[in-house]
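Following this message is one structure expressed as structure tokens.
In this view, the complex is presented without one of its protein chains, the others remaining in place.
So, chain A:
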Amino acid sequence: MRIEYTCGNTALSKNINDLNLELIGSEENEIINEINKLRANTIKTHDLPLQYTIDLLDQCGKLWLNREYSKKHVEILSHILSQSKELVIYELEHTMQMLLKENLEKTIKEELGTKEVLDTWVNTGYGKVHRQPRGVIFHNISGNAFVVVPTSISMGLLSKNCNLVKVSGDEPYFAYAFYNSLCEIDPSIKDRLSVIYFNSEYSNIYKTIVKNTDCVIHWGGEHSGRMMGELCAKFDNHLIMHGAKISFEVIDKINNANHTADLIARDVICWEQKACLSPRIVFVNKNLDTKQLAQAIADKLKEYTSILPKAYLNPWNSMKIIQDRQYCLLKYGVKKQQNVELYSSYNADYTVILNDSLLDKEDIDRCFNRFIFVCPYESSDEVLEYINNNLKSYLQTMGYSGDNEEFIEKMTLLGVSIVTKPGDMSIHYPGTSHDGFHNLQEMTYVVSRQL
């Protein structure tokens, strides 16, 4: 399948899970031309009423929520992501709900106070306030969870910026398809949105882009994030950093083990734990029946296997789980002589490891594709200490069941930026902060008038 982005003439073949893709990538000069085109449209973009963009995104969301329309995209995404179609549909529909008018309006109101502030000057105690776009924003998109694409693009459009979006080689399809659907509704979107691809190894292109744009929003891995940070610092470009995060759940009090297990299982399944908001560890108060809960989580994961199955398009996904499962079992159970209980399928469908001590940091990297550690704790300070020692710089979402306000306060002080109920970790309510800030705020300047 040939994927032609907004610009570019350089074909690059890629095989993802036996799907042959021909990505038409861009050279540096083509990208400069694209940035110049976007820059020439910044005033025009600024002058578009916000409602126009809200209506456009709303129509686009509805288009994707039509299963007939999204069917072929679901099939392709399922293949590229090695996720079952059922899971892709589940994720896609949650993602597209976010674009519906009522949700966009709530988001803007929560983030910026009023919708009007993006269109005009709004009265304040000191005079008037207005939100102005930064200009041309570069979106560096990751390939692990496609929710990032509409999130980043919609925020860029709502904030009246012009947007240059670079897709990931790991998942080069969804941004392209989403862009095309916007073009179907309004071809003039091309004036303020470009989707491109280039080989990430050409770091000079990144340098050129950062030098010639006004803001960078980065979603992705630690290495690329560090590189973008250095470039933005060098060229004094505003950086909105999302990425390289780890999330977890803390179960301090529960009413019903089965119900809680059901919610945890849903959190684990979404994005096959590859998103920043996916739980990798479930910390459970030792006063609870930890064995019962671990077993219940496994039972629920088994139950969901028939509703939201795994795809198994890549043998590695299967083999890696088997290897990691055996490794962890023997490492903790035999080498470290700890009390380990394994609740898993025979195959790689799901793995729940209940360990009587907290896991080694290195094993957090194994927690993908329905592989989770359940770690009992004596006191909440034990969890705090573990998080502080191991995950402080990676914190994002904490699924929490309990009523210890002091603990929530301490965890958020440590760096947790979203606290949700179990089962809600992947649900971003309109207006919820993201990694400690609001994207619409970051993508705009607050300008004041004291006339």
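Basically, contacts are C-beta pairs under 8 Å (C-beta built on N, C-alpha and C of every residue); 3 or more make two chains touch, one makes a residue touch a chain; residues count from 1.
In this section, contacts and distances are computed from a predicted model.
Its record in UniProt calls the unshown chain "Acyl-protein synthetase", which is the match among "Histidine kinase/HSP90-like ATPase domain-containing protein", "Nitrogen regulatory protein P-II", "Acyl-protein synthetase" or "propane 2-monooxygenase". Touch with the chain that is not drawn comes from one residue among A:120, A:188 or A:326, which is A:326. Listed residues A:63, A:76, A:239 or A:364: the one in touch with the omitted chain is A:364. Contact with the omitted chain, checked across A:14, A:39 or A:274, is made by A:274.
Residues touching the missing chain, restricted to chain A, are 81, 142-145, 148, 168, 170-171, 219-224, 242-246, 271, 273-276, 278, 310, 312, 314-320, 322-323, 326-327, 329-331, 333-335, 342, 346-348, 360-362, 364-365, 368, 394 (touch as defined at the top).
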